[in-house]
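All protein chains but one are shown at their positions in the complex.
Naming follows writing order (A, B and C), and every chain is counted from residue 1.
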C-alpha cells in the first residue's frame, strides 16, 4: 500500500485533534494509502519531542522550513497560529506538498487570496479543517437540502456561544491564548467562531450577498502574556450580524465568549417551505427535523439520533444508538481527503472554498466599522 | 336552554378544579344545557359559604343528605374524601341524581362494586373524574392506538412520581392530609396515584391479567392531626408492580412520594410493533411519537406540540402554539359528560369502568402482601 | 363589594381571552371589586349577541360611541383592530373610563403618543395587554434580574417564530386576517410579534439605544378579502434586528411567519456575568436557569418547572407540578390591574410603557428602510 507521509506543524489543541485523526482513520475506513506520521515540528524542541513521543511521530523538526524541505514528507498540516498560515502554506505549495490548514484560512481575505493563488499555482491537493461539515448530523442536513427536501429556504440562523473570557483577569497572548491577540489571530470571535458558522452556512445555503454587523469588546484591556504589560484588547469579544443570502433567504448570526452557561454552543437552524432543520454542537449526535408533509396532527420536530448504519459515516463505527463525539469529524475529514487524493478530486472545503468564508468575515468586520450593509466580495 | 343544576360536595383542591370546569365549559363548548351552580355542601358552614361566594354557588348546605334531598339539584358531584364515596353515591343514586365522583371510585373493590350496583340499579348518568384521559395529548394517544397505528403492543410502562412526603415531620390525617391516613384514603400511592396510571393503561391497552407488586412505607410513624398522637402510618409510600395485559404485552408501573425532584411526574410509554408513544404530565401539551414507517435515516421521536386545531379539543381554545393546562382536562370531561347526557350515552369512565381500576389496585395491594402474582378480578 | 363594570369592544381571539380573564379572576384571586361583565360591543349585531350569550355579558352595543357614553360602564377594553385604538381610547379617556387596550398600543408611535396624551390628561387607570409579562416563568425572570442575580448583562436575544402565512393562497384583510393588512395593522410581524419581544426586553433589560433592522415580504401579492382583488402586500413577513441597550448589552431580535415547524415560538435568553436565563413560550411553564456560582462540576442549565407555591402567581392555582397555560397570563394581568386600582397605583405596562415599545418598532421599521442604525426616540 502506498504511503502518505505527514509532517505536522504545531502541537496544541488542533495538533492533537489532527494527529488523532491520522492515527485512527485507517482502523475504521478502508484506505488505499497508509498514513505515516513522519515528523512533528515546533520551535520548542522539548515540547515537540514529547508530543512526537505521545503520538508516534517518527522524527521532529524545530524549523518548519526544514520540515518542508524534507523529501520524505508528502503532506504538510498547518496547526500553527493564524499569523503564519500564509507563509507556511506558500512555502509548502512551492515545495509541491499536499497542504491541510487549520481554520480560519488566514487572518483576512487578502492573506487568504494569496494562499489560494499559491496552492492553485502549485496544483497541490489542499483542504481547510472546517471539521463541523463532517459531523454526521451536519452531513445529513447537507444531503437533505441538496435533495430539495426543504424547498425554498426562507431563514437561516446560527450562533456560536462560549463563556470562557468573562473574567477580566484572563490575560491575552502567547501560547494557549493567542486567540485573544488580534495581531496573531486577525480577529476575535469572528475569525475563530463565526468562521465555522459561515463555512457551514455557505455550504448548506449558498453564498451570501451582504451583511450588517455589530461587534463589541467588553473587556477593553488585558495583561499581555508576552510583554507582561496591560495592553488594549484588539479582538471582538462578541459579534452579531444580519445577512441576506443570494437565494433570497434572511439570516442572523451571533457569536460571543460572554454567554454564561455555554461552552461551545454552536447551533444552526434552517427554515424551508416544506421542512426545517436544526442542530446543536452540544448534542452533536442529534439532528432536529420538522417535515410539514407529515400527517397534520402528527407533525412535530423529530429528534433523529444520528447513529444508525444509514447515516453518513456511521456504518464505519459502532452499532446503532452508540454515539461518536467531536473528534470523529476530523477522522471523517481525513478519510474524505484521502479518497479525493485517490480519485484526483478535491475534498471540500478547499482553500478556495475557505476563502469565501474569509471574505464574509472581512465584510462583517468592515460593516461593524462602517455601520452599514457591506457586500461580500466574490471569490475571483 | 334546559338547566343542569349542580350540587357540589367538598371544597378542597378537587372542589375547586371541578367548579372551575362547570363555570368555564359553556364559554368554550356549545352545550345544550345551561350549567347552574346551585349549591355547595360541606360540614364547616363558614368555609363552605366562603367557597360558594368565591365560585358563584347560589346556596350552601352543611349536610350532604339535605343536599341530595333537594329537588332543585340534578347532579351530585362527590369531592369528599374516599371513605364517604360509597355512602353518598348510594344515597344520590337512590334519589335519582346524576353522579360524578372524584377518583378513586372507592377505598377498595368491594366498596366500588356496591357503588356500581347502586348507580346501575338507579340507572343514573355517572362518571368518575379520571381527568387525564382528556388531556389532548392523551386523547390523541388513544386515537392513534384505536386506529391500529402501533400494531401489536409489546410494552407498557407508567410511573407517577412525587416528592412531598419525604420529611418525617409531615403529619398525617385531617383536612389536606387525609390522603396519608389509610383509614380514610384506603391506601397510599396505589389508590391516589397508580389509580390514574391504571385507568389510562386499561383505557389505552385493555385489561390486565395479573400483577406482581411490592410496596414500602419509608416513614413508619407520623403524628396524626386529628388525635394529636404519633401513630403508625398505614399507607404505602411507594408501590411498584409488574403486569401482564390480556393482549400479551408486559408492563411496569411505579409510584412514590419519595422521588426527589418530581412534583407530579406522571409518565407513560407504549411500544408497539410499528410505533411508540410517550407522554409526561410535566409537559402535558406534548406527545412523543416514533413511527418506524418513516424513512430510515429520518426516523426519530417527534415532539408533537398538541395545540393545533386538528388535535382533540384544541379547536375550542386559542390558536396553534398556545398551550392549555391541567385544569382544562376537567372542562373537557364535563363537556363530554354533557354530550353523553344529551345523547343518552355514557361518558367514560363510568363507575363500572372505574371499578376495573379498583380491582387492579386490590390485586396490586394483595400481591404486595402475598409476594406472588395475583390475578385481577373481572368486573362482573 | 364595589363593582367594576366592563364594556368589551371586539369579540375575536382577544375578546375571548380577556373575557375569560374577567370571568375567572375572582375565583382564584381575592379581589376587593366584583367584576361585572356589563356589555359587549361590535358592529355585527348577531355576532356580538352570540358572543355576549356565550360569555355572560348582560347587554350588547353595536356602536362603540354608545358604549362609551353609558354611565353603567367603568372600564373600556379595546380588542378592536389596531387602526381604531386611538379613536376609541381618546373618546373613552374623555369619558373618564378606565381603559385597557390590546397590544400593540397603536399602528405607530405618533398614534401612540396621542393616546398617552389623552389618557394622561384624563388621569384614568390604563394598561396595555402585553400579557407575557405575567407568565409566571417570565415574572420569575424579572424578579431574578431585579435582585441582581445575573450581574452585568452582556447579551439579550429574542425571537418569535410562526409558520402560518407560508402559503401564497392565504388572502389578506378582513376579519381574522386584518393582521396581514398593513393599513389596519400598521405593520406585520414587527407590531404583532416583535412588539411582544420588545416589551419583555425593555421590561427585563431596560431601554434600547439604537437598532439596525432588515425586513422582508416573501409573498408580494395576496388576494384582499374586502376588495376581492389581488393587492400588494404591505406588511413585513419577517423582521430581524440588532440592538444596543443603554446598559451596554448587545441584542438580536427576529420574527417571522415563515419558520416552518414553529407555531408561536417566542423565546428569549439573557446572559449575565454570573447567570443566564432562557424561556420559551412553547413550554411556558419552565424557566431555564444557569448559575455560574454553582459548584463547578455540577454546573448546568436547570429546567425550573414553575408550578410551585413560591413561584409568582402559582399559589393561586393548583398544586405543585400541575401546569397552567397561556390564558392564565391574562387573569394575572387583570388581578394586578385591579390591585393597582385599589391602591391607586398604575399596573404595568401602562400606555406610557407601551409607547416605548412603539418607538422601538418605529426605529426598527425606519432602519429597515434607511439601511442604517437608528436611535430609539425617548418617551417624552
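Brief remarks follow.
Here is the rule we use: a residue touches a chain if its C-beta (ideal position, glycine included) is under 8 Å from a C-beta of that chain, and two chains touch if they have at least 3 such contacts.
Since this is a predicted model, take the numbers as computed values, not measurements.
The residue touching the chain not shown here, chosen from A:23, A:47, A:70 or A:274, is A:23. Checked against the full complex, the one of B:301, B:317 or B:330 touching the unshown chain is B:301.
Touch with the chain that is not drawn comes from one residue among C:296, C:344 or C:378, which is C:296. Across B:216, B:280 or B:310, the single residue that touches the chain missing here is B:216. The chain not displayed touches subunit C at residues 140, 144, 287, 289, 291, 294, 296-305, 308, 310-311. Residue positions on subunit A in contact with the hidden chain: 13, 16-17, 19-20, 23-24, 26-27, 54-56, 162, 164, 262-265, 281-285, 305, 307-308, 317-328, in rising order.
Although one chain is not shown, part of subunit B still touches it, namely residues 154-155, 157, 159, 161, 163, 166, 212-214, 216, 218, 238, 240-242, 244, 250, 252, 254, 256, 258-262, 271-276, 290, 292, 299, 301, 371-373.
Following the convention adopted for this analysis, only the chains that are shown with their structure count from here on.
Of all chains shown, C has the CA centroid lying nearest to the centroid of every protein CA atom.
Distance between chain centres (mean CA atoms), subunit B to subunit C: 36 Å. Centres computed as Cα averages put subunit A at a distance of 55 Å from subunit B. Centroid to centroid, with C-alpha atoms defining each point, subunit A and subunit C lie 42 Å apart. Shown for subunit A are the residues in touch with two or more other chains, namely 299, 301.
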